[in-house]
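Excluded from the complex is one protein chain; the other protein chains are retained at their positions.
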Amino acid sequence: MTTLSSQPLDLDALLAETEDDSAGALVVFSGTIRNHHDNKSVERLSYTAYEPIAKKAIAEIEQEVKDKFGVSRCRIIHRIGDLEIGDIAIHCVVRSAHRGEAFEAAKYAIDTTKSRVPIWKEEHYSDGTSVFREGTPLKT
Amino acid sequence: MTTLSSQPLDLDALLAETEDDSAGALVVFSGTIRNHHDNKSVERLSYTAYEPIAKKAIAEIEQEVKDKFGVSRCRIIHRIGDLEIGDIAIHCVVRSAHRGEAFEAAKYAIDTTKSRVPIWKEEHYSDGTSVFREGTPLKT
Amino acid sequence: MLKIHCLGILQSKVGQAVCEVDWPQNNSIETALATLVEAHPAVASELPRCACAIGDEIVPRSYQLQAGDELVLLPPVGGG
Partner (left out) sequence: MLKIHCLGILQSKVGQAVCEVDWPQNNSIETALATLVEAHPAVASELPRCACAIGDEIVPRSYQLQAGDELVLLPPVGGG
């Protein structure tokens, strides 16, 4: 199953992949590239990953979310490469019988992905400068 | 803008309709027809609505969600008619600058829609019986 | 005659989506509901939890029905 992709992310494919007749609730979180950050005008973002650990970490988070919240499906896919405003950087998809745990699980999935998966974003501003966004040190 | 539909719901259309370059977070809640309820095997559901008030109530909830949570977009669409297992009964779409309020807003949108919009569901079971699901009395 | 629209579970209890009841003009919804229960006793247990509407407005049971009004009964809701 794809967890990192250099191509535009396909939500419909992810929804088809996670179909589950026993699940009444579907929660999707998607992160998109917005045109501003800290009052600076953003032109584009470059995402890079350390793939051997990033792929393993995402797969671990998917399993952890299912175990921890008792949801039947959790899939996470992150895009890497150069993204323009409005492009989708990540989809987190959770399905479960009821909506309470689906919301909790999706929130945990995105929070955890941001803090545990070796992916970095460099923000390119309209004034020509660029900055690597501050991140969370990996647990060692 | 469509808030009730007797046709299959189109998430892609709703995502296109709500595009917002200033929003980095997208949360979608979708309710799908699951194959069980209270240990009974469900065959299909029939949704009916009192349209004059249902449409007005959904539009009010969309505005209330935007005001209350400061999110830039909130759209809700509910399907009516006969639905099969796996069919989508509702989409709630929220976009905002950050994810915290997007999750809160989407949860409020579905909770409030369930309790304030005159829509009813009759659950048809495999044994040929059917039951109107218990609901929430409207505030008068 | 007053047209009463029975939605959701009320329709299944009454056996039809709309029923007409005899009704002395310019009376309250409360009075009309009492007349409905006489004709369809099965709805009695549902009515306390129902809201009443005229057109696209929820109205209190003290509302005085006017000529041309159609009463809509809304049982407890639960979409999604």
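Remarks
For clarity, chains are labelled A, B and C in written order, and residue numbers in each chain start from 1.
Throughout what follows, contacts are C-beta pairs under 8 Å (C-beta built on N, C-alpha and C of every residue); 3 or more make two chains touch, one makes a residue touch a chain.
Here the structure is a predicted model, which is why all the values come from computation and not from measurement.
For the chain that is not shown, the touched chains among those present are A, taking the whole complex.
Residue A:89 is the one among A:23, A:42, A:71 or A:89 that touches the chain missing from this view.
Think of the hidden chain as still there; on subunit A it touches residues 31, 47-50, 52-53, 56, 78, 89-90, 110, 113-122, 132-140.
What we mean here is this: only the chains that are shown with their structure count from here on.
Of all chains, the one whose mean C-alpha position sits at the greatest distance from that of subunit C is A. With each centre defined as the average position of its C-alpha atoms, the distance from subunit A to subunit B rounds to 24 Å.
Averaged Cα coordinates give subunit A a centre that lies 50 Å from the centre of subunit C.
Centroids of subunit B and subunit C (each the mean of its C-alpha atoms) stand 26 Å apart. In subunit C, no residue touches two or more other chains. Residue numbers of subunit B whose C-beta contacts span two or more other chains: 31, 110.
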